[in-house]
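A single protein chain has been removed from this complex, and every other one stays in its place.
Letters A and B mark the chains as written, and numbering starts fresh at 1 in each.
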Amino acid sequence: MNAFQFSDLISFSSLMSTLGTATIVILAGLGCLMTEKAGMMNIGLDGIITGSGFVAAVVSWAADSWALGLLAALATGLILGLFYGVMVIRLKSDEFVIGVTLNMFLIALSTFLYRSLPAEANGLHVTEGTGMPIPKISLSMGSSNPINISILVPVALILVAVCQVFLYRTRHGFWLRAAGEHPESLQSVGRSPAKMKYMASLACGAFCGMAGAYLLNYVDGFSEGFSASRGYIAVACVIFGRSNPLLVTLAALFFGLVDTVGQRLQVFGVVDSNLTAAFPYAGTILMMIVLAVYNKARKPKRKAETAEAVK
Amino acid sequence: MSNQPIQPIVEFSHISMQFPGVLANDDVSLSIMPGEVFALVGENGAGKSTLMNILFGINTPSAGTITVKGKTYKSLTSAQAIGLGIGMVHQHFMLVPSFSVAQNIVLGDEPQRGILYDLREAKRITEKLVAEYGLEVPPDEPVKNLSVGLQQRVEILKTLHRGAEILILDEPTAVLTPQETDELFDVIRGIVRDRGMTVIIITHKLGEVMAISNRVGVLRHGRLAGVYETADVDERKLASLMVGKDVLLGLLERNQREQPIPEEPAISVRNLTVRDNRGLEAVRGMSFDVHRGEIVGIAGVEGNGQSELVEAVTGMRAIRDGEVYVFGKKINRLSPGKIRKLGLSHVPEDRLATGVAAQADITENLVIGKHRRWPFSVLRVHMRGGPARRYARKLSGEFDIRSAGVGTEVGSLSGGNMQKVVVAREFSFDTQALVIAQPTRGVDIGATDFFHQRIMDKRNQGCAILLVSADLDELYRLSDRMLTVYEGRITGEFDPATAPREEVGRCMMGADQAQDSKTTVNEASDG
Partner (left out) sequence: MKWKERGIYLLSLLISIVLGLGVGALLMLATGHDPIEGYTAMVNGALGSKWDADTILKNSELGNTLYRSTLLIITGLATAVASDAGLFNVGGQGQMCLGALVGAYLGAELTTILPFTAGWPVWLLIVVCFLAATLAGAIYALIPALMKVRLNISEVVSTILLNSVALTFCTYMSNGPLKAQGKGTQTAAILKDLEFTRFFKPSNLSQAVFIAAGMALVVWYLMSRTTFGYEMRMAGRNSRFAKFSGLKASTLAVTGMVISGALCGALGMLEVFGWKHRYAVDLSTDFYWDGMLVAMIMRYKPLGIILMSFFFGILKSGAIRMQSSTGISPELIQVIQAIIIFFMAAEQGMILRFRTWRARRHPQHEEVISA
């Protein structure tokens, strides 16, 4: 067994690994962010990820096609997003209750269906690389071994930019934010806030659907409750990314980094694997606390400055 | 400004509007002529805003039709209304706080450049509008940083940008000073004269009706009680039409103080400095006293530190500098509960946010503060439901709280009844000092009179009352002394019996009080 060296943590492969784990959180975070901006934050991300991941697993196995699997995941996400929208926008249910219930519902339902699958669907059960072979691209840097990453990783990064531009440089982005911040004002200029909210909620579904497909590919197969609270980590990232796509991405990358560090430490036997599993969660909590304390200390001053500037 | 009836520009025909449980408009038929200023008056809940929301496409009427420029509709959407040249400035502004002025003005109709939003063009449009109408606004500033008056200006520009020919103003002067109101009226007269616009103004201030309108329509309980040429009616007539009986706010019985002012004031504020939520100094070195048996009114445009002053005195906000004494005890670091124990009650300005727990029932809202005393609890622990309900019923009777029973959720009550719950609770504590903020906001005339009577009774019983209100009439009616505040400073002290309104208005705008109108003042003007 190699001796553990800190420098092992800072390597190209670590970077890629960080990006790899973070991508799930980035995608789910972007979805959550859209609903947050539209004033109806969806915390049912885990459910949608698990549900669409399950559908993707079944479809890609049955049709033997990753593309169909991905499409199925997106479609599932859209349907679930629509469901969330109808519950919250049309039927005015509490968004937290619906989010939490959505998680429990979909995790239980996918587990139930998964166990009811015929025996020949066993391909889904094991991690034999039968998950969903989304094409990978090979990257290398310097002398290191080339590393394969899913094409969804660059897609996710492009989507971050798309979201940023959408929210702050297009009229629909402005309407979406207006729908969240002050829906009446949007209504009064003849644009429908409900439409924007549905749009956000569908986008959230689609993003989480993609996250589900990616996760399926990333962990090589479906297993019960396989999103492992990553959806909630995405929610946390949205909260301390102050709902800005770039900041949310940074937060997600931080999560990925902590996760990677945990895994590396475990590989080198420095820390027990059961303990490193707690890293991303504990790290996220700590980051939330640190940022909240920092913001609290800084806020009055900054606001005072801008306000003075106006006068 | 002639209003020769050629063809009405807007015509409501047998409009009814049914909300769940409430018939807000009942068979209203009304015509608005092009180029006139039409005032729509009525008490709160008379259906004025509902009727205008129907015209603006926010509400869909249950029955009846609307004819705009000769075309008849069963209902309108906001988009249609805008297309027809209807613009509305709502009582609660329809502005997105974090968007800039320019972004708000073009909202919903953003200039495009390819698939992207052309932010620069938005700014250019705003600058052009500003130049055209002479209504100065800073285009790049987020709306949340603007004063209320400026925000209203943004709202008007927004409707003008949409090519509005019919402008609806919903209670536009509620938050303005007399001077700002005059400016607004000048703007209205200008756009009517120069551009032939039609203006519908919703208000319940009858003086303003007389000042600005050509015609006036009165709504009462959702029905149209009459339409008149303004020149043919007076305020008394309108008021009786509004409430359906011949009441005008008359004089209240005010005891003359028998004994001289006691040495020790009930509430004493010394060089008080308080910061607002943004961290800015909202109250800057205020000093004044409130003695027992007097009402001290604080007059000022909203947002000049009144809310923060009230919160500081009642312990809801940290005191930055200076001192506040309640019955001689310094309360700088005391919690609201401790201050209450010193004998201070408080009617807050925002009853829904602060004054009640909307999801709790009337009993729960009335008994709080006394719930640890016999007979409401045994040994301060075990709650007894029966006595609490009986007590709530008794108070409901005394304060005329109308509900289906004391088990009703407070959130389902009307504004006036909710305020009665707050007042009933706060006035039933055995306290000798009261801080009252905006007691009659959103309350109809009948209930307003009731509250005024109660406040005056308290004063006559020897209570010290600090009254903050945006309604100058209310302050004139109740106060023994009036202080004007501007940007967190006291700018003047007046005796309501003699003070001219223009002078008070000037001080509300920051002018220093003229020497000759000064009464005996014990103020420290700097902080």
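Here is the rule we use: a contact is a pair of C-beta atoms (placed from the backbone, for glycine too) under 8 Å apart; a residue touches a chain by one contact, two chains touch by 3 or more.
In this text, all values refer to a predicted model and were calculated from it rather than measured experimentally.
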Displayed chains contacting the withheld chain: A, B
Of B:111, B:279, B:303 or B:336, the residue in touch with the unshown chain: B:336
Hidden-chain contact residue, picked from the options B:223, B:371, B:394 or B:452: B:371
Given A:63, A:137, A:151 or A:278, the one touching the chain that is not displayed: A:278
Interface residues of chain A (partner: the chain not displayed): 43, 87, 90-94, 96-98, 100-102, 104-105, 108-109, 111-113, 115-116, 228-229, 232-233, 235-236, 239, 272, 274-275, 277-278, 281-282, 284-285, 288-289, 292-293, 296
Contact set of chain B toward the excluded chain (per top definition): 16, 18-23, 62-63, 314, 316, 335-338, 340-341, 346, 348, 353-360, 364, 368-369, 371-372, 377, 380-383, 402-405, 407-408, 412-414, 417
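The rule is short, and it goes like this: only the chains that are shown with their structure count from here on.
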Complex contacts: residues of chain A adjacent to chain B: 165, 169-171, 173-175, 177-178, 181-182, 184-191, 299-301, 303-304, 306-308, 310
Contact footprint of chain A on chain B as seen in their complex: 56-58, 77-83, 88, 90, 92-99, 103-104, 107-110, 112, 115-117, 119, 138, 141, 145-146, 158, 162, 275, 278-280
